[in-house]
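Before I ask anything, let me first share the structure, which is written out below as structure tokens.
Only a single protein chain was left out; the remaining protein chains are all shown in position.
Take a look at chain A:
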Amino acid sequence: MQFMLLFSRQGKLRLQKWYVPLSDKEKKKITRELVQTVLARKPKMCSFLEWRDLKVVYKRYASLYFCCAIEEQDNELITLEIIHRYVELLDKYFGSVCELDIIFNFEKAYFILDEFLLGGEAQETSKKNVLKAIEQADLLQENIDFQMRLFAGVMVPNMASESSGLFQN
């Protein structure tokens, strides 16, 4: 896999992971192009498209698009399930995950992704093992820091789409 992008229906980038060296300028250009292309596609269309010399595999969960760029020989369907497994991991970790969780805890979204995929390849496909690794890390810090309530006092504006669970579409 060359890169993975998460973006909202409004085209806002929520997470970007690059497994090939590219300049910031090139990354921005790719992102702009791809977000436009994917958002322009209609719901029943197929989840794969040829783009430049890559294949793009995408899937929409509630308000979020998950989009992976893979190479010619890579397997489209298994990539689709990589996306799904990642959503499952997020869902399990955050407890029915929604876009807001990813906005406010973007660093966690990255940590979970690193445990699951590394260098663009599946590292650990067992949900249990990935979550165990993340929990152990959380445990490490809980011994040190006091917990603080993430959302305490800063309730976010009401944006129905972003707070709807990714699995409840």
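Just so it is clear, a residue touches a chain if its C-beta (ideal position, glycine included) is under 8 Å from a C-beta of that chain, and two chains touch if they have at least 3 such contacts; residues count from 1.
Everything below uses one rule, namely that contacts and distances are computed from a predicted model.
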item: Among "histidine kinase", "AP-2 complex subunit alpha", "MADS-box domain-containing protein" or "Transmembrane channel-like protein", UniProt-listed name of the chain not shown; value: "AP-2 complex subunit alpha"
item: Hidden partner interface residues of chain A, rising order; value: 13, 15-16, 19, 21-24, 26, 28, 42, 44-50, 52-53, 72-73, 75-78, 80-82, 84-85, 92-95, 101, 103-108, 110-111, 114, 118-129, 133, 136-138, 140-141, 144-145, 147-152, 154, 156-157
